[in-house]
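Notes follow the structure.
Omission of a single protein chain aside, the complex is shown with its protein chains in their original locations.
== subunit A ==
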Amino acid sequence: MDAVPAESEKLEGIDWQALRDVSAKPGGLGKERETLWPRLLHVNPNVISHTKPEGVEPPESHRDERQIKLDTERSFVLYPVGDPGLDNRETLQGELHELLVSIFRKRRKLNYFQGYHDIITVLFLTLPKEVQFVSAEKFSLHRLRDSMGSSLEPVLGQLRILQKLMRLADPQYAAVLDANAPLPYYALSNLLTLFAHDVPTLLLIQHIFDYLLTRPPIASVYLAAAILLSRKEEVLWLEQEGEEGMMHSLLSSLPEIYEEGDGEAPEPCEELNIKEEEGESLLEETRSITASEVEDTAKAQSEKGAESWEREPESPPERPSHTYEEPSEADETLQAISETSEADFSREETLVASSPAPGDSKEIDPSLPKGDSGVEVSTCSAPPGDREETLVQLSEEENLNEKEVPESRPSSPASSVQRVRRARVSLTSLLNRADDLFSLYPPTHPDLAVSKTMGPQSVIFTWSENPSDLPDDDEAEAMVLHPELVVLPVVESDAEDEEEEEGHEKKERRRRRKLKKPRRFGGVVVERRVMVAGAVLVLGVAMAVYGIRAAPEEPMSRHHWKKLGRWVGGVLVGASGRILDGIRL
């Protein structure tokens, strides 16, 4: 912490690329994060000493304080449980509450959202006390702001971008996901809380924050996509079951993520995180049916598939049979990856069964009905054929064992016989995967339609590596009052699905698009052309409003107009493309 002032002269000289590289490696920024995070958040070290929450905190309470209290009273559930020296939960809750309240009392225009406390918890547990407030303030104003308006709309915009990214990265898989949910709502908490709500241990979430804070705010979308891609096999199995809810359940929880170099060897057939229980049971069942077919393709393609998850140059490969190949030809390679990853997974999972992530144990409930002995065998070691047999048998048994609720839970072991491991991925492989996605499909990629989804005042556009390019703090705070400039109206579900199709079947698609569309978006196939025209109109209005707002402040406005120009350019090009496209139809 005392390093902060000492390094202050380097503030302007953050080597972003170098830090990005480090952040994606095992361990991330390590202890350095204490001094690096404030800098990455553009905290001015000179201000730290005299920006004490007490000094700036107006006495009046903020409208969201009741909710803040409700949430902090049930905070610190996952970590730092068991962390020596940090065991007084109530004290921690009190301090966290104070920190949160001081932020909202100073930045009164911001709105609290459930999950924000999870994010701030990570800062709270990581940073020295004297930089917590200023770091949280900067974080909120320049990175989290989109979610701190009065509505959920901006994060839904991010979900739309995520959806498009998935369609680019793996069209077939994305189609399955799309068929299940109109938007990837299961990723809501990932995006809203920057994974802080879902990641089970402090070390992992700190590393994820290392990754995110060294990158622009949209990096969370790429990471969410990388995570979704790692669940492909599980999803495809569930899909065959038609379990809409289970899919949500599966995807709203994370795969089992582990940090490399923790010396944590995978332990076969450990009990699963209870969050997954049913989903995995389902998986297991379907697995038995598909395993053999999958196996065949897996043999042929396993090496290819390995690269999607196994890019772990830093550590001894967990599955030595797979080699990493640099993804080169953008679409084709990824396509290939995604096609094979499914198959690959099944093989890998038979080799490497899951064990809980560090700290996961908290979620594993020993009182849960176990009874998975039969399946343990089949899951871990039995060849696919055997599995199938066991499973069928078990499922019948299960049926017999079903009872009236009160008894059926703890006492009928057969009802929970099925237990399957989650996908188990190293954090670095996910981070590298996210980076690959970012290079292949950067935010400027037209099919992501970022500039048609988010407005000019979204953090996605206002954030900058260069602090002098950021809106000033007060201006940033005021931006939450104009949600219409943060996220654009939801015209996207139609235009977007057009885009998606483009990635999907590039060649022969144009003619068939009309026929295909309704399949995916049953009720939502509205007048696309009208809506696009509407979007352009809205943009016009937004620009006008924005121009007026920005005008008085000279330097600011010039800078923003530049940015806006880029943005508008992109939008207009994109939109007119859409219109032409529509006319052609």
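What we mean here is this: a residue touches a chain if its C-beta (ideal position, glycine included) is under 8 Å from a C-beta of that chain, and two chains touch if they have at least 3 such contacts; residues count from 1.
Keep this in mind: contacts and distances are computed from a predicted model.
Protein name for the hidden chain, per its UniProt entry and selected from "Thioredoxin domain-containing protein", "GTP-binding protein RAB5", "DIS3-like exonuclease 1" or "Ras-related protein RABA1f": "GTP-binding protein RAB5".
For the options A:23, A:135, A:163 or A:193, the residue in contact with the chain missing from this view is A:193.
Note that of A:102, A:253, A:429 or A:457, the residue touching the chain absent from this view is A:253.
The omitted chain makes contact with just one of the residues A:17, A:88 or A:151: A:151.
Residue positions on subunit A in contact with the hidden chain: 67, 70-71, 74-78, 89, 111, 113-115, 117, 150-152, 179-181, 185-186, 188-189, 192-193, 197-198, 239-250, 252-253, 274-279, 281-282, 284-286, 289, 365, 367-368, 391, 394-396, 398-399, 401-406, 408-410, 412, 414-418, in rising order.
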